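Submitted below is the structure of interest, expressed as structure tokens.
Removed: one protein chain of the complex. Kept in place: all other protein chains.
Showing subunit A:
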Amino acid sequence: MNAFDIISMSLGLDLSALFERGEKKEKRFTSTSSYERILERVEEAGGKLGYNVQKRKGAAIGLIKGRLTILVHVTEVAESLFLVDLKTGDREDVEAEELYWGDLKDGFGDIVSWHIEGT
């Protein structure tokens, strides 16, 4: 893992926020589980919660339920340490978003090592 890979993850460098209305809806957590286990658990949890699970290239999984679209992205930060971040596409419904996060976090269970509060 290159230091610049980490640096390029900074939200301060993500100018797409200039084009977005409302707060940047992104949740992040770290995980010390294996890469495969993380993806597996995300898919499992998504499925159980009734999301349409769509695997994408580049360690990304889309979870879709009605109008809500969540993009889950897994990045290796250091050896055995992964950053999982969730972005939502639909910023209309703030309440739904808070609900989604609680349920998903429960579903993810023990792959979540450290939940980063508030972004």
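The rule we apply is simple: a residue touches a chain if its C-beta (ideal position, glycine included) is under 8 Å from a C-beta of that chain, and two chains touch if they have at least 3 such contacts; residues count from 1.
Please note the rule applied: contacts and distances are computed from a predicted model.
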Write down which listed name, "Calcium and integrin-binding family member 2", "AP complex subunit sigma", "Non-structural maintenance of chromosomes element 1 homolog" or "Calcineurin B-like protein", is the UniProt protein name of the chain that is not shown. "Calcineurin B-like protein"
On subunit A, residues whose C-beta touches the chain left out of the figure: 1-24, 28, 30, 54, 56-58, 60, 62, 64, 66-67, 69, 71, 73, 77-78, 81, 83, 87, 89-92, 114, 116-117, 119
